[in-house]
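Supplied in structure tokens, the structure appears directly below.
In this view, the complex is presented without one of its protein chains, the others remaining in place.
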Amino acid sequence: MKIFNVIVVGCGRIGKMHVENLLAYFPNVTVQAIVDDNVDSEWAKSLGIPNILQSDQLDAALSDPSIDAVIIAASSSEHVNLIQRVAQAGKNMFCEKPIGFTPETIQVAINAVEQAGVILQVGFNRRFDPDFSRIQQTVAHGEVGLPHIVKITNRDPRRPDLKFIPRSGGLFLDFNVHDFDTARFVTQQEVKEVFVMGAVLVDPKIGELGDIDTATISLKMDKGTFCIIDTSREAVYGYDQRLEVFGSEGSIAADNETETRTQLSTADAVFSETCLYSFVERYQEAYRLQFEAFFATLAAKSSAVVGANDAKQAVAIAVAASESLRTNRPVSLK
Amino acid sequence: MKIFNVIVVGCGRIGKMHVENLLAYFPNVTVQAIVDDNVDSEWAKSLGIPNILQSDQLDAALSDPSIDAVIIAASSSEHVNLIQRVAQAGKNMFCEKPIGFTPETIQVAINAVEQAGVILQVGFNRRFDPDFSRIQQTVAHGEVGLPHIVKITNRDPRRPDLKFIPRSGGLFLDFNVHDFDTARFVTQQEVKEVFVMGAVLVDPKIGELGDIDTATISLKMDKGTFCIIDTSREAVYGYDQRLEVFGSEGSIAADNETETRTQLSTADAVFSETCLYSFVERYQEAYRLQFEAFFATLAAKSSAVVGANDAKQAVAIAVAASESLRTNRPVSLK
Amino acid sequence: MKIFNVIVVGCGRIGKMHVENLLAYFPNVTVQAIVDDNVDSEWAKSLGIPNILQSDQLDAALSDPSIDAVIIAASSSEHVNLIQRVAQAGKNMFCEKPIGFTPETIQVAINAVEQAGVILQVGFNRRFDPDFSRIQQTVAHGEVGLPHIVKITNRDPRRPDLKFIPRSGGLFLDFNVHDFDTARFVTQQEVKEVFVMGAVLVDPKIGELGDIDTATISLKMDKGTFCIIDTSREAVYGYDQRLEVFGSEGSIAADNETETRTQLSTADAVFSETCLYSFVERYQEAYRLQFEAFFATLAAKSSAVVGANDAKQAVAIAVAASESLRTNRPVSLK
Partner (left out) sequence: MKIFNVIVVGCGRIGKMHVENLLAYFPNVTVQAIVDDNVDSEWAKSLGIPNILQSDQLDAALSDPSIDAVIIAASSSEHVNLIQRVAQAGKNMFCEKPIGFTPETIQVAINAVEQAGVILQVGFNRRFDPDFSRIQQTVAHGEVGLPHIVKITNRDPRRPDLKFIPRSGGLFLDFNVHDFDTARFVTQQEVKEVFVMGAVLVDPKIGELGDIDTATISLKMDKGTFCIIDTSREAVYGYDQRLEVFGSEGSIAADNETETRTQLSTADAVFSETCLYSFVERYQEAYRLQFEAFFATLAAKSSAVVGANDAKQAVAIAVAASESLRTNRPVSLK
């Protein structure tokens, strides 16, 4: 089995999770270095990571020919710059979403990657979720016929920390960008038109910060499928993640996952579990499988299964959604 | 469409339900008379029943040649006598279960019916329940292969009135007789051996009256299938009625019915409905369909779909179950 | 119990169903006459309806003081005229939806009814469905908090006969008018704005006749709730009828009903039943309960639980939906 030496850049909540997954599930992957100015060093030490670097040491580390790949999980605003530097160093990379907040910015990253001829996989983890990927395959095999309507429910269990809102990019870029990718993924179509109804229903402070927290989003895909997304920053019963594709020959739907399948029946009611509470538990398997795909791509020197263009398209839809919300009009995508 | 004139004998809770079902669903059936010494006359009048008779008027009524059939829903202890009289009058009949409390008593009824050449259908309504009959058909079509294990759950929502216990015939004859019939129905096999574990867990007063309220019953069928029945006089969450047939090629199971399919998700739990509360709601459709079968049998002059021998076999199993409980030994049936 | 003598005007598929339900479930209701020029007389005779009238005999029949109410289930185009005549005769009435195809037409009916001081209940049967009404009550009791998003799925099992399309009023007026009423019913809010994406995906012939067969409809309610409706003229797996209300404190949803709760597990898959095939089975209970409400209203001389204004509002939304589809713009309601 080929051994991969990787550097992980950025070790906040997501970066740590990636490091732990790499150590747990990928015996052939060695995390050679972590690059983070504020790393949790006790945590890093307990895992036996050999090198803990400051951000100004990254370029030196990239020049090490034994390094095979870089995992980028730094702040979103640094992604494009990091992608450029990693590409220039000739290394393959995985980058968390969002790569950037406009299609133009992402194009800069695409250019860098293409020029360098390296692989860039983007962190649209939901494509690797067993439920969602089963739906995609079922649709691709024609088992529901021509897809007519896609329904996506994406509701977070708890409104984010208000400090996060200003640098989040807003609801569409931060949160629904996943749904836009899911719509493209399950239909294998591009989005032609977007219409949004949205408002601040969860927390007025989110509105004061210029964002919304509740929306319904309608998409028209380029081969005729419609898609509706309903989304909220807060579902008190947990992380509500459902997907349905309805077509000429049938329908396939994924319901929420729960921790157990127990049901308690009493004189009052039948109680079952609420859905899993956060993306960490809900997409645990997806996070593992996206790295499996990444290293398989590296081994095969093939092209990324989820590439920078997917990131760019999803962001373009998010930008159009913002415009639709602002103008209260459907917005076409070029 | 052929018109049927019927007499209903016995109008307690079940008899009333039968009358109302006949009026609601069977435009071609006329309830010519009700025979009950303590009839709820206001109720009967409101339904427009032409004749409300005392029990000593039954034989005269039976001599009316326009009467096509008799529905017997009187006290169980009178069933055999009534069956004999109706048979002697040459009328077809439907009789509620149990026909009698011993196989020998039921044989008396069988003899009367056979001698008179009339039709007697027995009220094992669960055979007509859409769920249970779907299972029976699926098994009969071989879709689960050879049946290996049958599982029946039969739990009443609320312990019966203690006054009912002494004349009920006991748990097995009153309550599980349905399960014994279901085991025979879905396997199309006879019972060879019975073993019971049972006790008084719900209400000590039931024990003082010589009965039990909780049991597990194991049956060995004559072509090798096993059957386990778990039963209780009180399930606080409702009338728990489940059936499963597991075989060499798969399994088919029926879950409980509920009034609606709504689910409420809150921060605490997902709440759904408890099962339907009583046999009236749970087997409403079955009660209707068993009369459909009865009148179809009458019209076709064919033999009863659930006959007196089915009643006799179920009672024989109940008697063996009682013996098993008493002796703590498996008991064989001849 | 008060006895009600009714006349049923129009005995096509729906009218027949109403007559049969009245006979089966309402012992205190007598169908005195059926008015239909093309009545199925064998059917009517078998039910023992005393008078089978031609449409030109209606006014004479209405002058009979013993008549308490009229059930209108004639062609939609005749509804307003019939309502006027029944109102002028001083009779209470139940009228199938749609009352008319424009809010203005319906206003004519409203005026007639108000002037005459009679009761008019409109056939929005889904309000009486046990699942939907449970949801409405749960929302009204505040159990999901403030409603943020309502989701309605309304998919017919089979495209309608093409001959029906031109006189149907179109998808929104014929089919989604129920959903518009449901949105109003569960939120107790009025619709402020409508946006539609729609197309012909099921059958190009429906497009040739000027209608569409697939749509997603977004509603903004006047107290801030959003509603999304996804609809199709053909779901091959049956009549897909789901409703969900998501709010600040939780969510309540109704799943589809099926004939049985059986599940067959084989080496290949677990098979369960598709949803009920048509509105007749799915809303059987709702059809009964709406008449229960109607006769209760008559007895109490109270105002209709679903009145002509509800019909008018639903039609106004349908008209706005058509305009939105035509202009590809959100359309405001006054």
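Details
For reference, chains read A, B and C in written order, and residue numbers begin at 1 within each chain.
In this text, a residue touches a chain if its C-beta (ideal position, glycine included) is under 8 Å from a C-beta of that chain, and two chains touch if they have at least 3 such contacts.
These numbers were taken from a predicted model, which means no experiment stands behind them.
For the chain left out of this panel, the touching residue among C:N51, C:Q84, C:T102 or C:T274 is C:T274. Which of B:L23, B:A235, B:A254 or B:I317 touches the hidden chain is settled by the complete complex: it is B:A235. Contact with the omitted chain, checked across B:N21, B:Q107 or B:S218, is made by B:S218. Remark: the residues of chain C touching the chain excluded from display are 236-238, 265-275. Interface with the hidden chain, as seen from chain A, comprises residues 1, 23-25, 27, 46-48, 130-131, 134-135, 138, 143-144, 249-257, 259-267.
Interface residues of chain B with the unshown chain, by the touch rule above, are 146, 148-149, 151, 155, 193, 195, 197, 199, 201-202, 214-216, 218, 220, 224, 226-228, 230, 232, 234-237, 240, 246, 248-251, 328-330.
Methods note: only the chains that are shown with their structure count from here on.
Rotation angle for the C-alpha superposition of chain A on chain B: 180 degrees, rounded in steps of 5. Because chain A and chain C share one sequence, their contact can be compared position by position; here over half of the interface residue numbers appear on both sides.
Chain centres here are Cα means. That of chain B falls 39 Å from that of chain C. Distance from the chain A centre to the chain B centre is 58 Å, each centre being the mean of its Cα atoms. Contact with two or more other chains is made by residues 236-237 of chain A.
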